[in-house]
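Note that one protein chain of the assembly has been removed; the remaining protein chains are unaltered in position.
Chain lettering (A, B and C) follows the sequence in which the chains are written, and residue indices restart at 1 in each chain.
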Amino acid sequence: MANSMPAVVKSEAKAGVEIREVPLPSIGPTDVLVKVKVASICGTDLHIYNWDPWAQGRITPPLIPGHEFCGHVAAVGNEVTAVKEGDFVSAEMHVACGKCMQCRTGLGHICQHVKILGVDSNGAFAGYVAIPESNIWKLDETIPHDYASILDPLGNAVHTALSGDLAAKSVAITGCGPIGLFAIAVARACGAAQVIAIEVNEYRRNIARQMKADLVLDPATQDVRSIVHERTGGYGVDVLLEMAGHKDAVKLGFDILRTGGRVSLLGIPSRPLEIDLAKDIIFKGATVLGINGRKMYETWYQMTALLKSGKLDLHPVITNRLPLTDFSKGMDMLNSGKASKILLYTEGNGSF
Amino acid sequence: MANSMPAVVKSEAKAGVEIREVPLPSIGPTDVLVKVKVASICGTDLHIYNWDPWAQGRITPPLIPGHEFCGHVAAVGNEVTAVKEGDFVSAEMHVACGKCMQCRTGLGHICQHVKILGVDSNGAFAGYVAIPESNIWKLDETIPHDYASILDPLGNAVHTALSGDLAAKSVAITGCGPIGLFAIAVARACGAAQVIAIEVNEYRRNIARQMKADLVLDPATQDVRSIVHERTGGYGVDVLLEMAGHKDAVKLGFDILRTGGRVSLLGIPSRPLEIDLAKDIIFKGATVLGINGRKMYETWYQMTALLKSGKLDLHPVITNRLPLTDFSKGMDMLNSGKASKILLYTEGNGSF
Amino acid sequence: MANSMPAVVKSEAKAGVEIREVPLPSIGPTDVLVKVKVASICGTDLHIYNWDPWAQGRITPPLIPGHEFCGHVAAVGNEVTAVKEGDFVSAEMHVACGKCMQCRTGLGHICQHVKILGVDSNGAFAGYVAIPESNIWKLDETIPHDYASILDPLGNAVHTALSGDLAAKSVAITGCGPIGLFAIAVARACGAAQVIAIEVNEYRRNIARQMKADLVLDPATQDVRSIVHERTGGYGVDVLLEMAGHKDAVKLGFDILRTGGRVSLLGIPSRPLEIDLAKDIIFKGATVLGINGRKMYETWYQMTALLKSGKLDLHPVITNRLPLTDFSKGMDMLNSGKASKILLYTEGNGSF
Partner (left out) sequence: MANSMPAVVKSEAKAGVEIREVPLPSIGPTDVLVKVKVASICGTDLHIYNWDPWAQGRITPPLIPGHEFCGHVAAVGNEVTAVKEGDFVSAEMHVACGKCMQCRTGLGHICQHVKILGVDSNGAFAGYVAIPESNIWKLDETIPHDYASILDPLGNAVHTALSGDLAAKSVAITGCGPIGLFAIAVARACGAAQVIAIEVNEYRRNIARQMKADLVLDPATQDVRSIVHERTGGYGVDVLLEMAGHKDAVKLGFDILRTGGRVSLLGIPSRPLEIDLAKDIIFKGATVLGINGRKMYETWYQMTALLKSGKLDLHPVITNRLPLTDFSKGMDMLNSGKASKILLYTEGNGSF
């Protein structure tokens, strides 16, 4: 093993990153060192790169970002039994405390003392990453490495979609970033009777069509309310998966929800917004669920099973593959709005 | 049976009511005529009496209001089999259509074509009231007649409280009108580990204490957030029953909810309000339920069982008993804020 | 409309039936008269035809059997509003009382006073059948008439499969009669990660393969326990749908269930059987659900949505189409074990 590795480093409290050689991370007795094969870019990484107000409040440089990846185990601490050198793995990057009430009652995904690798400490945009054994997810070799690198956002989609029944239901998805797009595939695979994708951005709507949403609507130019009304026998959709985090999307989503429907909220609004509790929730007898992260580790079992069964075609979402050293180029693409999920390869240029 | 009966009549589109003799209601083959014994006053009746904007938009005079009552069956239509003359009854006054998706899937309480007796057609502030057989609720004679007259709001409390688990949980109730007060009793009876009642009105807080809430807090003068924090090991309450419908109560309620908690919303805000979806619902992994009416008829079975078992002491909420002819006096009491649940007796003056 | 119609009549308390002209059924004010287009044969009809002990104890001749069908509304009683003449319909043939606790709490499918059309009174193996409005199910014209005639057993499959989560789960189905075969399609459509069909009869296993079960096993010749063990990472299946009602199938099913799994029992054993509660249920932390009929009417909404979405290919199960007058020929086919679902056509010979 080399002594140093290339890494994307947020060195200073300002926009941009450096790509440079850094020492390999050290591991303790219960840690796993993973040689990163592919790491993919999340919107969070863009916030960090752009050094927006959220990043300024949360990130302490220097930091290696990156929390979506796959790779092979390079070394294990001496108490590790779950994996061995050479195993193909990904990881849950939310490291829960394990000791609070939430952690001790199966709700580790909402642990209040969570630390996120790639946000609170070094992550996966590097040659190697160190992961606690508890968070390693061993992968079946049959799972393609590009899918293996996007389990974090796929897990968001699976968690959101499967937070209630989907089978035989009509499902609207507001917001078609990568997670919303993945949710189209998950909802289809899990028996949604129809999937209606709602998105203002034409580039994203095109991908939504490739993901085989039954209906792809543009709220800027189409009368979504009446179209959904007509397509649902006048009732509205049974399920809303809200993945935009924008007030207009939230409002529209509640408007098209049927009485007695379920809303799962994943998109993060940047500020408080107005809700008509009486009309949208109370008289409607709605169920509204806040969704955070991935259930540890039920979501991981679910997505592994779905991927192994071949039920998910996620390729349209993977729009670009770059060498890790082209990180800033990937950021530019995302800032331009003309990319969805970008994969970064630590070796080669991703063009195979 | 007499040919006429006394009734409270909203005769004209303005504040106030008339008390006058009117003909008995006629009944069809599937209806039940009930001789009213006790009818109680709901906040909705006050809206109608005061002729506020809600009432102006919803009510078409002439109307006999009143949707909380008990009495004895005086006559039945010729297809009725559920009850017979002399039976002691109350009724669900939301008459669901029976034919929409909600009605056909056990969600009649959120039927979109519901008609409410006492709001959309004549109700129970009268000597007699006509009820469809489907909505009649036959009562065990062991249930006291004063409790029998308040099953509608008690049902709201039971529906809200039992819309999720209560056993061994800490429960906050925001808003101590009659339904919030009933909810204290229900939560206590159903295993809540502690019940925290939150109310700005001193008169109501006094009743909350009589209902044996473990803690009664005044948000105007007490630091509710830190008190709840301390009383819940720093986690916050497991369950919030929101019964105030006021933006400050909603905000406070979400603030004191623990991560992973449940919110059941019953109180109706008069307008849209701001919610911090990210902080209050999404990162918290909260479950938010809209609650309307009473489940038909699961809630009725539940409250009957609780009452028969003697687990609910509701007497502190019943603050006044008047003859039906003193209806306007009851309205004045409610307008003054110095009354909670007022019972109206069709015979005698209620002072026994 | 004609004055008489052809009908399959169980005239006497012995094996066999008569095909003869009988008067049209009369309808009351809340009934619907349906001109039958297709009726299909259930195992129950075979019991009635063969006059086995169950039939001897339950059936009172004369009776027109038949409880799976579709057709068009020929006439409606004067209080009927749900459908009108010419509408394409099927019906739930379990007529619940509407007044017991189960009926009043959304559990009409386990009403204890249920009457089954085609068993307790005249059914659908005839030119016309009379149905209470409450039980009529109006169909979208886009649903093929052959699928429309098998909604009763498809509903059993949907009810059983969707009585718990299926998404991303491994599912075993023991017994591949028509309902078990339908359940393969439902489980696949609703996200089962793998569907393992287990059946001793080669004819049925062949259809199970056409239904695209991931694995079709013969317990008489294959080591089902070790195969399932290997295919589920050593855990066993997440879900068992038991549709054989045979003691060996029940035993095998529990053996291959994973710890923490769900069992939904639909197959009716002919007598009590031994269960190792400690090993199979208690230490396993299993959930065992008894399934009866179809949920009224949630199951009907679910199957309509699945059929409209085109997610179910049921054609391999429909093995034969005959004119209604060949009823006895259909019975012979079923008795030979060389048929699955047989459709009977009231007009023409079914060969279109």
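FYI, contacts are C-beta pairs under 8 Å (C-beta built on N, C-alpha and C of every residue); 3 or more make two chains touch, one makes a residue touch a chain.
Source: prediction; values computed, not measured.
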Of C:19, C:97 or C:110, the one touching the omitted chain in the full complex: C:110
Per the touch definition above, residue among C:2, C:15 or C:268 touching the missing chain: C:268
Residue touching the undisplayed chain, where the options are B:89, B:136 or B:166: B:166
Touching residues on subunit C - with respect to the absent chain: 101-102, 105, 107, 109-110, 112, 233, 235, 245, 250, 258-260, 265-266, 268-269, 271-278, 280-292
Subunit B residues touching the omitted chain (full complex): 158, 162, 165-170, 189-191, 193-194, 214, 301-303, 305-306, 308-309, 311
Touch list for subunit A against the chain that is not drawn: 81-82, 99, 101, 104-106, 295-298, 300-301
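Everything that follows uses one rule, which is that only the chains that are shown with their structure count from here on.
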Whole-Å gap between the CA centroids of subunit B and subunit C: 43
Residue numbers of subunit C (touch at least two other chains): 301
